[in-house]
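The block underneath contains the structure these notes are about, expressed in structure tokens.
As you look at this complex, bear in mind that one protein chain is not there, while each of the others sits in place.
Showing chain A:
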Amino acid sequence: MPSALPIADPAPPDGLLPASVAVAAGERGFGVYLHVPFCRVRCGYCDFNTYTADELRGAKRADYASQAMAEVAFASAVLAHAGLPDRPVSTVFFGGGTPTLLPASDLAAMLGAVRDTWGLAPDAEITTESNPDSVDADYLLALKAAGFTRVSFGMQSAVPHVLATLDRTHDPKRVPVVVRWARDAGLDVSLDLIYNTPGESIDDWRTSLESAIAMEPDHVSAYSLIVEEGTKLARQVRRGEIAAPDDDLAAEQYELADRMLAEAGYGWYEVSNWARDDAHRSRHNLGYWRGHDWWGIGPGAHSHVGGVRWWNVKHPAAYADRILAGVSPAAGRETLDDETRRVEQVLLETRIRDGLPTARLTPEGRTAVAGLIADGLVNAEAALRGQIVLTLRGRLLADAAVRALLG
């Protein structure tokens, strides 16, 4: 979650949703995101909503699970009131922060609340993010026992000086160990990587990719480092202590990642995500790109249900106050009109390999497709079949392609 919240309409205290959200709900998947806003240390590049203290203005980390579970109950009432049909949850994602900073029993309890409230689909994908140094074999076994199917490790890099620049504290040698433990516990494994860290050479990046591939994960995410306003990294760059990331190097590193991952059998399915096969794509993340419904639980979490987006207050103490008072924790919301929903669909689906149906484009946008094909940004065969799918070059220039498609 970014540090700044969008500006939009105020959210109603009762959190009630308009009846329009129920339209065609059966065609959309339903996911739950659980935000855990705690970390042991804050990394210099990170602008997510997370806190390192055990206790924040009376909001205790130990009480967090029960607050999140209270929001699950609140969510259930709101969705039922809006007339949404009962839909079992198809994906659950614990993100942070560092969810595994909480005891496994807390994560199990929160997942249990979701299961008890809506039920889980038989093939539900249940993921938690984790740092390599915040779990051990027993913890991972406990997650499996609680119903988790997947763990995503914040590996970031295999190169010590790059990890140091990122303020990551784990020993790179520990990553293969925790991956083995996760496998032994029966969990799918995803590795998160960061490229274009200041000072990271193309060889450093190759080392990280080789190391990741050697662990044979099911899924790899690779995000280019972004210097976000208000972070320690931004201050270091501004003061000239750290060189600003270079876009050309980022492009080269992305191309290297795509090539090495492809050679190792991983296919891209979204600009920043690669999977061993279709079954191992992150369905939870795909839900974001495809405009499905999800309820985001926790401070600063974002939700989307049937064309209404909202986001919770950011501070854990403010969140706790609202939850305990039975008031919606939402800080703001927006109701999307048809055109905005179309714009979002173009924006989001252009980024996935399944692509965007050309039917969703305006005549002006369809005219732009020819230019994008000529420039090598859009795959010609797919376009002829009626889908906009980006080429490798197009993925690197995805924002430009989207602007062209939206006219």
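The rule is simple: contacts are C-beta pairs under 8 Å (C-beta built on N, C-alpha and C of every residue); 3 or more make two chains touch, one makes a residue touch a chain; residues count from 1.
What we mean here is this: contacts and distances are computed from a predicted model.
Enquirer: According to its UniProt record, what is the protein name of the omitted chain, chosen from "Elongation factor 4", "Cobalt ECF transporter T component CbiQ", "V-type ATP synthase subunit A" or "Acyl-CoA dehydrogenase"?
Expert: The UniProt record for the chain left out of view names it "Elongation factor 4".
Enquirer: With the missing chain put back, one of A:190, A:231, A:285 or A:379 would touch it. Which one?
Expert: Residue touching the absent chain, from the options given: A:285.
Enquirer: Hey, which of A:33, A:51, A:181 or A:266 is the one touching the hidden chain?
Expert: A:33
Enquirer: Name every residue on chain A in touch with the hidden partner chain.
Expert: Output for chain A: 1-2, 4, 6, 8, 33, 35, 48, 95, 222-224, 226, 244, 247-248, 250-252, 254, 271-272, 285, 288, 294, 296, 301-304, 309, 311, 334, 340, 343-344, 347-348, 375, 377, 395-400, 402-403, 406.
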